[in-house]
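Notes follow the structure.
Just one protein chain is left out here, and the rest sit where they should.
Here is subunit A:
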Amino acid sequence: MTSLLDDKEITRELWQSHLPVCFILADEDKNKMSRSESPEPLYLMLARHSYFPCFIEKIHRYYCNYFKNDPNDTTNNMNLANLWLEYESIPLKWHYPIGVLYDLYVSSLSSISSHVPWQIIVHLSKFPEGEIIRFPDKESIEAHFMSTIKEADALKHRGQIIEDMQKRDHQQLWNSLLQDRYDGFWKINNKLMTYTDNLQYFRYIPFRIHILDKPFIHKLFSPFNVEEEKWTTLNDLLQFTLNHEAHCEQIANEKKIFNTNINDYRVIIHGIQPSLQSPVQWLSEHFSYPDNFLHICLIEKRT
């Protein structure tokens, strides 16, 4: 798909978009503080495309200060592995980009009109086993990130491009993300945005549809309709995916079939409501997260 040079600027804008986040310690963990004063909330400006585990040590260190007067604390409250984040009673999944979590949960659940700073509760105990996975080390989140890029490339180019890259190119993708270097990231990422198999588009679009209280949805969808010789749009993608998923649920005899009417949802990518007539190939090249997936949040409109 031909794209104007100016369109590249959109990827830079998205790269630079940040969210102000206010971390507040859970009341039950405040009671265990050895110092008398309660910790002040911690404010951080976080890149939408980043992941919470990249900042977890910083958050952990901050609260450690309030515990250090008592080295004999045997309750092990400050164990990093016990730390988890909550918003409106929902434990936040560490392996989703921060912007996706914000778009999905704040748009769906927030009862107040002002959404920023995003107020997140930090828990140091009572880990919700079974609901989320424990915070891993930085290596695990890097492995997850790379695996997701490989999955995207399997859809776009049968995995040919990522396989042909060298290990140091893989590392440059992740390190550029960590160190906030747009140019370093796109130098490599541009290769992942090329076409193979003599096509002028990706074989399939890597996308995930996030709906509250559902596992994400993921289907095979081509950016070009060969029979009708036209580009497929975001509207086409959503309609196909929702219908297909509803069909699968019907077959599985699930009682609650979800709403397949696109008009009943707000469609959000990167905090923005893009036109439903946008060609998905263009969206995939410009609006994907660094993991190369188009993360589309569907927020059911309140009646």
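Basically, contacts are C-beta pairs under 8 Å (C-beta built on N, C-alpha and C of every residue); 3 or more make two chains touch, one makes a residue touch a chain; residues count from 1.
Simple rule for what comes next: contacts and distances are computed from a predicted model.
Trainee: I want to check something: the complex is missing a chain, and I'd like its UniProt protein name from "Ubiquitin-like protein ATG12", "DNA polymerase delta subunit 2", "peptide chain release factor N(5)-glutamine methyltransferase" or "Urease accessory protein UreD".
Mentor: The UniProt record for the chain left out of view names it "Ubiquitin-like protein ATG12".
Trainee: Out of A:95, A:270 or A:295, which is the one that touches the chain we can't see?
Mentor: Considering the complete complex, A:95 is the one touching the chain left out.
Trainee: Among A:83, A:122, A:155 or A:242, which residue is in touch with the absent chain?
Mentor: Answering carefully, the residue with contact to the hidden chain is A:155.
Trainee: Just one of A:81, A:199 or A:220 touches the chain that is missing; which is it?
Mentor: Of all options in A:81, A:199 or A:220, contact with the hidden chain holds for A:220.
Trainee: Which subunit A residues touch the hidden chain?
Mentor: On the subunit A side, contact with the omitted chain comes from 93, 95, 133, 143-144, 146-148, 150-151, 154-155, 159, 163, 204, 215-220, 244, 247-248, 251-254.
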